[in-house]
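Apart from one protein chain that is not included, each protein chain of the complex appears where it belongs.
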Amino acid sequence: MDAALLYSLDLIGVFVFAVTGALAASRRQLDLVGFVFLAAMTGVGGGTIRDVILGATPVFWITQPAPVVLCALTGVIVFFLAPFVEYRYRLLLWADAIGIAGYCVMGAARALNAGASPFGAVVMGVVTATFGGIIRDIVTGEPSVLLRREIYVTATVVGAALFVLASHFGLPFWPAAFLGAICAFIVRAGALIFGWTLPTYRSRAGRAFPPR
Amino acid sequence: MDAALLYSLDLIGVFVFAVTGALAASRRQLDLVGFVFLAAMTGVGGGTIRDVILGATPVFWITQPAPVVLCALTGVIVFFLAPFVEYRYRLLLWADAIGIAGYCVMGAARALNAGASPFGAVVMGVVTATFGGIIRDIVTGEPSVLLRREIYVTATVVGAALFVLASHFGLPFWPAAFLGAICAFIVRAGALIFGWTLPTYRSRAGRAFPPR
Partner (left out) sequence: MDAALLYSLDLIGVFVFAVTGALAASRRQLDLVGFVFLAAMTGVGGGTIRDVILGATPVFWITQPAPVVLCALTGVIVFFLAPFVEYRYRLLLWADAIGIAGYCVMGAARALNAGASPFGAVVMGVVTATFGGIIRDIVTGEPSVLLRREIYVTATVVGAALFVLASHFGLPFWPAAFLGAICAFIVRAGALIFGWTLPTYRSRAGRAFPPR
């Protein structure tokens, strides 16, 4: 696989996640630096955790200036354009859907390169795809996207697992990657449009914690 | 010490923490994938942070499939069995108690192997034992178990410090490890059964933050 092309794919993922981070900043009415900071944390967050867990340090944005510059520009542009966007949370969710579709495959691919077992590679794909958004939600105090009813993590499991399976059965990198990413996106898009859910646990919710 | 046996101990810790993660998912009424995801994050979370801080990368679950498969199975089993459990939060707390007792010793042991100072090893034990639960509580939006009144972190400090002290004074690995883990469990069990607390800070609570 072509390292330069892979890196460009990484940058697309960085960009769409940076958009979601900046949109989260707009929901909190932060200042310009807050937009850039959240864009950067969300944009490079998942990839940073991926590189750290795999031991690929210093992580990708330390020596390459492009991811950081891209996040900063994205934060600035969203700061000025977001007021013209009617449905910012909807845009955030769709950008996030593109991001997780690409990152679940990229995370699994880099894990396989680092000698991961197939199971480890799938988990790494899921972690890479979801942790940017988890960090974004935690820092801005939004309820985690993981806790919502519609399918989310499942889409990344599907994408990463299909890619790992296809690679295992000898499919070359690009077809396997497109297969995984497209299927992940379709699953998540179906969840966004049609409200697809999996059957949830059939019992009562937990009681609130007793007072301290 | 026997690497295979150590690894089996790690798997026990992974399992009990995975149970607590899946039980937290049941309190939130997530779907099957949510159960597996939270089981995996909680099961391998503390050990991942341990390996990353010590520089033992790729972390343990990347190349070995067993921890990930174990977490997935645990998530599935809890999904189907949890409705029959009357006191899920109580079960979660007791599984967590077993987990922190084992992990505070394992974390300290691996830190000593990596050349840690005795103080660094105790901290590493505490971090390994507590961070799986911290991640679980943050992601599910439950108040952190750290903020509760009964003794929690203290139990891991006791276990890690006893193990490090005993090792320092020449006790072989297994007696030292059992000493640490048993004492940590006793302290935490006492807190769960009898509500043991340490004296808390004697002053007023902080005012809420001024409005933004």
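Points to keep in mind about this one:
Read from first to last, the chains carry the letters A and B; within each, the first residue is number 1.
To be clear about the criterion, a contact is a pair of C-beta atoms (placed from the backbone, for glycine too) under 8 Å apart; a residue touches a chain by one contact, two chains touch by 3 or more.
As the structure is a computational prediction, the values presented were derived from the model and not from experiment.
Summary of contacts with the chain left out: across B:Val126, B:Ala166 or B:Ala181, the touching residue is B:Val126.
Per the touch definition above, the residue from A:Ala18, A:Ala40 or A:Ala166 contacting the chain not shown is A:Ala40. Of the options B:Ala82, B:Ala111 or B:Leu179, the residue whose C-beta touches the omitted chain is B:Ala111.
Residues of chain A in touch with the missing chain: 24-35, 37, 40, 48, 52, 55, 57-59, 61-65, 68-69, 72, 79, 82-83, 88-89, 138-143, 147-149. Counting over the whole complex, chain B has residues 52-55, 57, 111, 114-120, 122-124, 126, 134, 138, 143-144, 146-147, 151, 153-154, 157, 197-203, 205-207, 209, 212 touching the chain that is not drawn.
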